[in-house]
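Missing here is one protein chain; the remaining ones are kept as they sit in the complex.
Here is subunit A:
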Amino acid sequence: MSNPAMQLIGLKKTIRNKPIIKGLDFNIYPGEVFGFLGPNGAGKTTTIRMMVGLMKITEGDVLIEGKSIKTDFKEAIKHVGAIVENPEMYPFMTGRKNLEHYARMIPGISKERINEVIALVGLEKPINEKVGRYSLGMRQRLGIAQALLHKPSILILDEPTNGLDPSGIREIRRYIRDLAEQENVAVIVSSHLLSEIELMCDRIGIIKNGEIIAINSVNDTMEQTELNDVYIELDNVQIGKQQLEQQFDKEVRMEKDNIILSAKKDEIPQIIKSLVSENINIYGVYVKRSSLEDKFLELIGDNTIE
């Protein structure tokens, strides 16, 4: 595996004697999208603020491309593009003027590069309008454009799906996947809603009360051995239910045109074969990846802000 793009080493933050972040240890690798998931107040923004040097680190360190954000700020931060909390820009300037402003702060960003990022996030049309008139979705995109100006190897987006409609979320997902897969960027995306980031992440770390309680690969959740709810859409649910109950000794539920049963991954082909052999028409098979969702809901249920 390649060297980590970012390393968190025993990262802690105490504010007024109150531990907010209680020791985070994890790595983020080039080309992966890391979901940073946790309920409101869990400490996602605080962690991100420490990653980019906005907040002092009480204990531990953050290494970016091997450089410490504490002791080697300039060398570390130049690899990072970020949005922290809301994508706030100067409302009285146009989108382009905002980008030019940030471009001036880093040597070597050409006019072409500015146009490139504008095109990448699809803001060509409103780019010469004042940002004060942008919708939240447009500001989110401008925020991403701003973060990408200097071709960072790490992109940090704090709740980028907040306030976006499903099509906006889909679009953000597309940029993020492209960046990770084509440009080998390490992307960190925080969210308090699993459903909004699940599909864009390779790995998800769950944070609660300032501690990481689980890090899961999104693909892992379909383990061979794990039981998942399998939804099968059929033309005749009654016959399907009977057939499967007889053959597999499983409890089968019905829901509208679906039958639902609990099965391991390697059982699914046999189930389908058995249905086909009875001449039942199958319109769809859907595996609900319950484990992560359940784990998350379980956690979110008793997150207390101490």
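Here, a contact is a pair of C-beta atoms (placed from the backbone, for glycine too) under 8 Å apart; a residue touches a chain by one contact, two chains touch by 3 or more; residues count from 1.
Here is the rule we go by: contacts and distances are computed from a predicted model.
Novice: When you check the chain that is not on display against UniProt, which of "(2Fe-2S) ferredoxin domain-containing protein", "Methylenetetrahydrofolate reductase", "Nicotinate dehydrogenase medium molybdopterin subunit" or "ABC transporter permease" does it turn out to be?
Specialist: The chain we cannot see is, by its UniProt record, "ABC transporter permease".
Novice: Can you work out which residue in A:21, A:80, A:121 or A:172 touches the chain that's missing from view?
Specialist: A:80
Novice: One chain isn't shown here. Among A:28, A:42, A:62 or A:89, which residue touches it?
Specialist: A:89
Novice: Touching the hidden chain in the full complex, which residues of subunit A are there? Just list them.
Specialist: Interface residues of subunit A facing the absent chain: 15, 45-46, 49, 52-56, 73-75, 77-78, 80, 82, 84-86, 88-93, 97, 101-102, 104-107, 146.
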